[in-house]
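With one protein chain removed, the remaining protein chains of the complex are shown where they sit.
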């Protein structure tokens, strides 16, 4: 008896030991998410150079760097991990799908399990970094990422305060119709030369926020050599060379996120 | 100017920052590899249940567990990592390609970078585990793997001695025509349901051995729950339930390995 | 100009670079502490064998295992760490000081900085282990500790519920006059043979609790060999051999702790 795939099940390599584990307590919920979100305006032309068609820079060339410390994640049996994700505000102008939202430039995570699932099932360009839990001292939130001992980025948010009613309303309006996290799912042919899969994807999620504070954010991208970070230096340097023309208000939130929406699964955009 | 792929280059996600980094000092060489290799006979029928067609169990149902501690890896700018790989002796009986070799059941590695490249470019089912450097005390070599603090496997080799001429000759003969590492490159469609890529792959490599010792090996697979290792428990339990019907001589080697053979790239088997 | 000690300052090795760093934002506060506390009755005689005079087992032979995940620690500039501590309910019957409280049998921590300070300045027998953040799934809290890849302990609390008024009152009464964390500060003479310091210490702290839940706890001590954990196996085995004769209600709390009380510093007991 050899192994055969069940066409109704979901698999990842190694597939031959059976489908991705299911469990009654599993779900898409990340129950305890603490996030630092820092957005800034960058150079429109320089940003556009990293967007594959039919993605275009949105009205404003906004880069958003998000640190999230997630705990009590159901599909990881209650374990957690940290990430630092980088997105650009974009419009996807496809033949069928025209959507405003965010294009994921890169996501560093400090746990391999979600890196594999995110890359292969959703087209999220996740890669590894050491990301310590954020520190909080003197009212200032800080964290960083590094790989092979070499720093990739420092980020911090200071001078936190409660948002005003007007700010909350403005924030909700700015999100209106733009809560569409997108990316490009690229997989090479076996051997690495040629393209096997190259498609735009949309990976909806849903968040509830229990606490929100506004502050002044700062990101400090490092420049790296091949010797320091042979698999990622070109990514870090590209981000370091996108100018920071001005910061938007930074945000610290606590809440929950659900990555598996039964009515809106990850799908390919046309 | 938007991003476009160079058809002659090799990419991995995120592709939009450019091809996989090249460097004059990069190559496929792993210059300093210390390995413990432990093989055992298992139940033929039980093993066959994990092999997708057209893979079949070879004459003998042999499982091989290999721990490798690699240093001075050129493509990682001289860094290293540890792995524990599990293969089965198989024949690939395809329409075009009939080959004896090994089918990779799973590989645990303690560094994400080679996990991503191995999965996506070669179809090697690599996943993450904490794998300490081997210890050597009282003449006994030991190592282990664990994830989320829960042990996956203990392995050890004891009573090491130099091989005889006859053993070296026999070992070379047994390898003859069987040095074909193979696997199954499986990638789901976006969203995780349905199959995008499902193909047998061959990923040749070349090793030179500077030291070799024979000994008595032992592997001790653990049983795990979903709560202990939600992404891998089914893999570990499947391996733990393959009976160990007898050990072959275990081997400790030091040497070098080249994973990029210009004349024999990773390719799809038909 | 050579280095001289300032008699008014506090030093740790290396002392010659100056006193322990002070900073306006530093303090003894651990602002965000999540704890799992599991107590059980053990054999009185067996426990007594580990207590140096003038410590004696209290009315009941209670062992308490506490996991604490601490964040936003002021003296660590807002960083955090995890610990698993083991104490026994004791009476210190000294010539001058008679006190009921807890005797610290051992504390594992996953960060070296507080291990050094706790050992040298307070006489808390801290040692290192890998301690992941607790997981929470299906209402059950779990964590574990391991070293060199080998498990030391699994602990969990299940079936959590709010305490009744009567339980809260009883809990407060049982703490009354017993909130005295104590230990034995032992330091060998240079070279390791002979005793340089051997004294009972009291290291008061102060906690505020913002959330409390009661549940059913479980601890599972492992047995280890010298080869698995050469510096700690005797500690783990001793604890594993203390029988669990019955559990008390386990507690999950969130709150804050201050380890530096200006009016009640760590001191030696007589």
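Note that the chains take the letters A, B and C in the order they are written out, and that residue 1 is the start of every chain.
Quick note on the criterion: contacts are C-beta pairs under 8 Å (C-beta built on N, C-alpha and C of every residue); 3 or more make two chains touch, one makes a residue touch a chain.
As the structure is a computational prediction, the values presented were derived from the model and not from experiment.
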item: Touched by the hidden chain, restricted to displayed chains; value: A, B, C
item: Selected residue (touches chain absent from view) among C:94, C:163, C:230 or C:249; value: C:230
item: Full-complex contact with the absent chain, from B:53, B:137 or B:245; value: B:137
item: Residues belonging to subunit C that touch the chain removed from view; value: 1-5, 7-8, 10-18, 20-21, 23, 26, 45, 48-53, 55-56, 75-79, 104-106, 111-113, 115-116, 119-128, 148, 184-188, 190-199, 201, 226-231, 233-235, 238, 265-268
item: Interface with the undisplayed chain - residues on subunit B; value: 24-25, 31, 71-72, 74, 76-80, 132-133, 135-138, 140, 142
item: Residues in subunit A touching the chain absent from view; value: 130, 132, 135, 137, 140, 142, 144-146, 148-151, 227
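In this section, only the chains that are shown with their structure count from here on.
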item: Graph class of chain-chain contacts, one of line, ring, star, complete, other; value: complete
item: Leader among chain pairs (count of C-beta contacts); value: A-B
item: Relative to subunit C, chain with the most remote C-alpha centre; value: B
item: Centre distance in Å when subunit B and subunit C are each reduced to the mean of their C-alpha atoms; value: 42
item: Distance from the mean Cα position of subunit C to that of subunit A, given in whole angstrom; value: 38
item: Inter-centroid spacing, subunit B versus subunit A (mean Cα positions, whole Å); value: 30
item: Residues of subunit B whose C-beta touches two or more other chains; value: 148, 227
